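Just one protein chain is left out here, and the rest sit where they should.
When the chains are written out, they are named A and B in that same order, and each has its own residue count from 1.
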Amino acid sequence: MSLNSTPLPGAVGGTKPRTKSSSLFGQSMRRLMKNKLAISGLVVVIIMFLACFVGPFFSPYTDNKVNMAVMNKAPNIKHWLGTDALGRDVLTRVLQAGRISLTVGLASMVLSVFIGALLGAIAGYYRGVADQVIMRIADLLLTIPGLPLLFIFGALLSDWKVPTEYRMYIVMFMLGFVNWPGLARMVRGQMLSLREREFMQAAVVLGLNDRRKLFNHLLPNIVPLLIVIATLNIGGSILSESVLSFFGLGVMAPTPTWGNMIDAANNLIDFQEHPWLWIPPGFSIFATVIAINIFGDGLRDVLDPKQKR
Amino acid sequence: MKDLIQIDHLSTYFNTESGKVKAVDDVSLRVREGEIVCIVGESGCGKSVTAMSIMGLVEEPGGKVVNGQIHFDGKDLLQLTKNELRTIRGNDISMIFQEPMSSLNPVLKIGEQIMEPLIIHQKLSKKEARERAIQLIEQVGISRAKQIVDSYPHELSGGMLQRIMIAIAISSNPKLLIADEPTTALDVTIQAQILDMLRQFKEQSNMSIMLITHDLGVVAEMADYVIVMYAGKIVEEGEVVKLFESPQHPYTQGLLKSKPVLNQRQDELYSIPGQVPNPLELTESCYFHDRCEHCMDICRTQQPKLKEVALQQKAACWLYEEALVHG
Partner (left out) sequence: MAETLLEVNHLKKYFPIHKGLLNRTIGHVKAVDDISISIQKGETFGLVGESGSGKSTVGKTIVRLTEKTEGEIKFKGVDLYTLSPQELRKIRPSMQLIFQDPYSSLNPRVRVGDAIGEALLDHGLVPKEEIRDRVLDVLQSCGLSSYHIDRFPHEFSGGQRQRIGIARALVLNPDLIIADEPVSALDVSIQAQIINLFRKLQETRELAYLFISHDLSVVEHLCSRIGVMYLGSMMETASRDELFKNPLHPYTKALLSAVPIPIPKLKRERIVLKGDIPNPADPPSGCKFHTRCPFAVARCKEEVPVFRDAGAGHFVACHLV
């Protein structure tokens, strides 16, 4: 019974030429700017990215030299967040770890969106055998819980003695691989429902070719959904990476990530006596993931209004 | 005849992303006992919002009744608490909507949905309510009432569901029935049945009906009194025969001329040029001026008031204002 959710019939008007940007993108962005919560989420995310990618350039401690003179120091003027057991500056390490964590999150998102969207679109557009094969594989992967699967991969990597500098990339692929089935399923569902829409029937009657139907009519209608899922996906990937690294199965020391830094909390003495070792990376994960999710929800309201409620 | 409901200067506004929409703008009307009043207009003219305002269904933050009084039975509905309003809604005023499918709960049996208000408002026992429900279903012309009581909404056709909605609406013997496009979603043969039935109930129980529709044919068949709305305002109202025989407002005239009529074929239909104005871009003027053949300078800058232009007929148009001045 809510009237405001549907535009008033007369309101679409558009009889007179207007100067205001009329593109759908511009409209969505204006609406997004009105959602203060989502924008605050975006601001936090941007600050995080800037801090992690630009911040370390202003730090005198980027070389991570072991300095026994300042082991396990509490936060002070020289070391704002204190130092760790090897005398390294915690703030610098949190920022450097953020680089890795955010990169892993982003890259695995790109990978899973790419695989998921491609396979989902193929399944939804061509249906038939391709659909059956792709979706059964996806179903199979979805029946195996993600984390244990990642643990097994992680353990295998350790077993095969993969050099630590490559582990980061492998972790990206692992996360991307684990995430695609859910995405493919969503894209396929969207494709199937779009196929039934009247404008797609119109495209058939007009005799448009397949390429145009796919690229000009179907994909543009899926992109908003993809943007939303992709955004929310980054948060999930960061979390998964942290969990893996926390258990020593993801990216490993000396490469710092937020996950393997919280590993400090594993040690009862560090947990109780040196909270500055695990609170900063923990808080970073918390703030980033929350901010990404808030922003993602805001995006969803703007780009994909059907999903609301 | 006594006035049953009297609406004075009702204004209901909606807040949209692009600004404030005056969905109903200073509307006054009344419905007398045993009368059928039709509110007619095109989509977006505010006819449904008027009904929703009466029923207290306009909810913030989306929309708000910003001004006016709605007198019903000596009470101003807009001043009542939610509970008092609910009692009136359940007993004295009922409403049926265009889409019967979406007004019924798909997981509850038809019987349960008819019984619910009977148990709450009329304090019937479950058994009595069930018997009354069967009786009501028969009353709205559905055979096999005993089976229908135990079926689910998706098992019935649109016409049947609208009958069920009417059964629910009349179960409390309301004094006023508000019907918002009750037959728009139905086929013509079913529409004829439903309209016949509504008329019959009106005769039997002296119920008043406020019928909201866009179909001038339905208006001519049902109405005693007609109100024509355009862009949130009443542009013309009057007794039905007079209004159809000599419409005064250019909009009403255009509307009547542009409707294709069975057995009165013309080669070219009259059509009102242009389209309904954007409610966000309305300025002080006659809202119909840019589509009107008789548009004068004053129409562009000042809003005409609703005036008696003939016996039992009012119109809001500067043409008649001029006539009064010069004549």
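Just so we're on the same page, contacts are C-beta pairs under 8 Å (C-beta built on N, C-alpha and C of every residue); 3 or more make two chains touch, one makes a residue touch a chain.
Being a predicted model, the structure only gives us computed values, none of them experimental.
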Shown chains in contact with the undisplayed one are A, B
Based on the whole complex, identify which of B:Ile120, B:Val241 or B:Met296 touches the chain you can't see.
B:Val241
Contacting the left-out chain: of B:Ile134, B:Ile190 or B:Leu282, that is B:Ile190
Touch with the omitted chain, as defined above, among B:Ile5, B:Met95, B:Ile137 or B:Met160:
B:Met160
Which residue, B:Glu33, B:Glu116 or B:Glu221, contacts the hidden chain when the whole complex is considered?
B:Glu221
What residue numbers in chain B mark contact with the hidden partner chain?
42-43, 157-160, 187-193, 195-196, 214-221, 223, 240-241, 244, 254-256, 258-263, 265-273, 275-276
Missing-chain contacts on chain A, rising order, are 9-10, 12-14, 17, 22-24, 197-199, 201-209, 212, 216-217, 220-221
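The definition used in the following text is that only the chains that are shown with their structure count from here on.
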Between chain A and chain B, what distance separates the C-alpha centroids? Give it in angstrom.
50
